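Sharing a structure, written as structure tokens. Questions coming.
Note that one protein chain is taken out, while the other chains of the complex remain in position.
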């Protein structure tokens, strides 16, 4: 993890999740969060994850539990990843957390569960990814059981040391250890694809274009790199 | 139900479904329609429900049955709630019903099933909420079995005397009997949240802001109301 966070973030944001996922494929790694949708079309976020694990909480006290106060501990530039085990029948994110996240410089939020206050989130342009949308509060239904721990989402284990990268297509999880390698290969995938696109636009068949520019191994840029 | 309908509608529309759902939580009530999505982003509707129950209809006559003619009986200001048992493989709402509803001053429509003619619905700005989108007609597949009866949607029973309130986050069901109480508490939730947001924007931590403004019982406005 010997790299400059802001430089790596900026380089990732010039790419997209398909190129990064292809680079990970070239390393034999498949770690993406299936079933979680982009709720704020056109956004792109990259950064270290801050994991938040929820658990059921069946007691009904007479006051709301301040389940979201972990937000004060999330560092600027991080992406909050909330695991509510995919349960969409109550929400784990809303307008107050959104406003606090924005004022703290948090990059965005990914919820394996539901979020609410979509109108506010969209008006503020806060990057939000979730499995569902609903309005019933998680307060007194679920509570934070741990932060900064490994969380498992659809058989992908996300470590507190991981990075997330997300756009219109969804969310990928990258180990900090191979972030630079993934980044370099993804940049090569992007360059290869740009050349194939240019060839296609000059009238080449897809077969010709792909053969010429090494599409079989797009992470190794050939012919003109 | 001793209240002014238009005044209550206007007060509800200044709020959102999360605040109203929180107010209902404070009364121990959870009545929202899980799985039904807003199809016309940015709308907000409130009003008494007009329930329409469908049933399967397996005979295949040689003419279409006029299944939607109930629309002539829906009063202005009501919200049509159609229960097709969550079956999305045929539609229970479309362009003609939309145009008729608009010319009758109907507030909006919620379908536990599918709707069609999305292009027309969006162009006209008619508030539509549905489980699915499709184009196959419900004609000769399902038919209205009753109107103005209790309908059950995902274990929530909606009574003909209930109100609906819906926005980007989905649909909540409010009993007319406690509508004023829910409204008052929801307005307090909103005030509490505004103060928390103001405190956050002045640099307070979420923990401080919530403690100061009574977030544990947001329906009881404290410190400055």
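As written, the chain order gives the labels A and B, with residue 1 at the start of each chain.
Here is the rule we use: a contact is a pair of C-beta atoms (placed from the backbone, for glycine too) under 8 Å apart; a residue touches a chain by one contact, two chains touch by 3 or more.
These figures come from a predicted structure and were not determined experimentally.
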From B:118, B:146 or B:180, residue that would touch the chain that is not displayed: B:118
Touching residues (missing chain, whole complex) on chain A: 16-18, 20-22, 25, 28, 30, 32, 34, 37, 41-42, 167-170, 172, 193, 196-197, 200-201, 203, 205-207, 210, 215-218
Missing-chain contacts mapped onto chain B: 60, 62-66, 68-69, 71-72, 88-89, 91, 94-97, 99-100, 103, 116-119, 122, 133-137, 139-140
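Definition applied: only the chains that are shown with their structure count from here on.
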Chain A and chain B: spacing of chain centres that average the CA atoms, whole Å: 31
